[in-house]
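Heads up, one of the protein chains got dropped from this complex, but the rest are sitting where they should.
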């Protein structure tokens, strides 16, 4: 089909079997269960929503303070507060099912078995387009992060999950490792459909007056623009190392940021902390990507994915 | 001795046998060879100066562009441009010898042997107070970073160096690892006098117009306020894990920042990128620490080191 | 709950470190309730990164909102340098405000910057119940601080009670003591709505519990999103394992629901 000048670029991308209307998702833990942003954005303009991490049982989360701002970033130690699987299905899914975009559940367990039960149950219900397996939460003792730093454990977990769910499986990786491509490779070998990265960097802040950590949990996860260079580097490394799609996350606050990740090889991106700063940023990023493509004479977002020029 | 109200706090700290008049050093690669800052600060007010990394032979460094600003940080890929051992001794040492503060040489080699020759030669000359062994430079192919990510290699390198130099040995650690305490432990076991951390986080930035990396080297080291939370967390972890002194580095831009590191367990700190923003910041930090101690009624900086309160 | 680009139309420096900002923001002004807050973006730079929460002080005119801001850190410092005419990025009105119910014995208790949202509440209450007498207890460190915070409460219907820590204005001592002295011995219930520093609210909650008065308190915390998405603004609930969230379940809570520490 000939490209007509005025035609809008095609923004669709595939993550395994999962078709997204555009490459912009919202990141787990930063967009609630979608409903919280309904007043600010037309959810159906998003490529997808990844909901707050879900565990088998409800979790109260960590003691406050849970949040502290840092230079161009923030530390959080929410501790995976969530309503648990049952209430998620009963209370959150009805709204999400009709919100007009793809919904992915982010899951987290203490053991392979717990992950498997979560995956199985969530695969039985209507309205979920995929699962994001969090093996990288730095804020809970048994937060899956053991799986996220050990390629062998990661492999075994994903291989087990693969047998229990027909849904697209995306594995969310931790940046707090020496070589992230090793973990990516392991979970790709285990049969997941995509990897998403990065989760937060482990950080800390101290109140010099009280001489106490600023977070009750002592350490927390660093997110926001501060981490973008690290995230982009890891996405570039992983995109070269694996054959499955990569979803880029980390400090994305504008269409320009998102495009950097696409050029580095990400098939889609997730917007996290920036939602707090500007609740409308996710849809502004969709529009900005479209405009960039038009200005560059590209009919299709897939043309720019991984198109970084290295001389 | 009784503390008189008006008396200035004692800022002296020891790094092994090395006595510093205060805990504020300037970080390698951000303060040239000292002379560059002579017009801005009284160098003798500093605890010490760590000079730009030195290799056996001169190195031209990487192709430009070598620097790009990021959110609250910067990426650099200088590629260890330096005048080499011989010219360092001939051209830089005469000034440094008389600059009124402790001078430490930062060294970097491609092999154990190269590190050893550097250490030996530098131990023979007058005027150096110690050696900082860089096993963490992300910007040169053989930049020592292999030593910095492998505890066994790190151990062997430092054990070899220990036999070749009587100078205090400080090992500079890379943050780009899964567990920095393992490397710290290894080099402590090998007999170094202190560890300093962190070197830069590996990052990347892309120009979306040209679709090229913003650095000719593609990736570079992230420094500045953006990385402070990660650095502080690592310093806290390492200070708990090893018995030798820890020198905190990463994003320190004010006395408050420096004090956070001292509370977390750092015996001294290094100021890096902040020197570029404010060439006088290092001495302002010395003054700010003194003021904090006075306001807190502490006579001695050593009282606050590691005094973080955890309930 | 909407995002609105407003405009700063007035900027008054009340004391060295207290600032009154008035914004044109008709959509937010139209639906704001007393006790609700807005999240203000400080600038276009990523540092400071997060929006800052501020209570709505009042809605003068019908299309504007007014904030009263104390300079305490980086973000508020930058606000102090704003100039009239500039655009401001607002999200609001957010949270659950104070209850306004049938005419009943009702009083307001405010301490320090916690006085800010009470002016809006007093005005709304007196607008709804023009015949009500509304006791308002205001406390602060000193006359210097209180003068400006108490400005605006000189309305018919308000009975103003004042206390300062240093005795430089009104009674010398805590505002909760003044409240107990004035009403603690009187028969009949009194409903209390309060905002102020945590220790004040805690002792007020204890007082009200002892006297069996219903009491609402407005709490503060660091917030990232302000809209219930980040779960950062947790406050321990009483008799329950979990947490409430100040930005959506509050900032106004029944004092009985808070696990005071």
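Chains: A, B and C, in written order; residue numbering restarts at 1 for each.
Criterion: a residue touches a chain if its C-beta (ideal position, glycine included) is under 8 Å from a C-beta of that chain, and two chains touch if they have at least 3 such contacts.
Because the structure is a prediction, the values reported are computed rather than measured.
Hidden chain, full complex: it touches shown chains A, B, C. Among B:9, B:47, B:175 or B:225, the one in contact with the hidden chain is B:225. Checked against the hidden chain, the listed residues B:66, B:92 or B:121 yield one contact partner: B:66.
Although one chain is not drawn, its touching partners on subunit A can still be listed: residues 71-72, 225.
The omitted chain makes contact with subunit C at the following residues, 43, 45-48, 74, 78, 83. Not every partner is drawn; the one left out touches subunit B at residues 29-32, 36-37, 39-40, 52, 58, 60-69, 71-74, 76, 78, 81, 224-226, 253, 273, 275-280.
To be clear about the criterion, only the chains that are shown with their structure count from here on.
Taking the mean of each chain's C-alpha atoms as its centre, the chain lying closest to the overall protein C-alpha centroid is A. Taking each chain's centre as the mean of its CA atoms, B is the chain most distant from subunit C. Spacing of subunit B relative to subunit C, judged by their CA centroids, is 47 angstrom.
The set of subunit C residues that touch two or more partner chains comprises 46-47. Among all residues of subunit B, those that touch two or more other chains are 71-72, 225.
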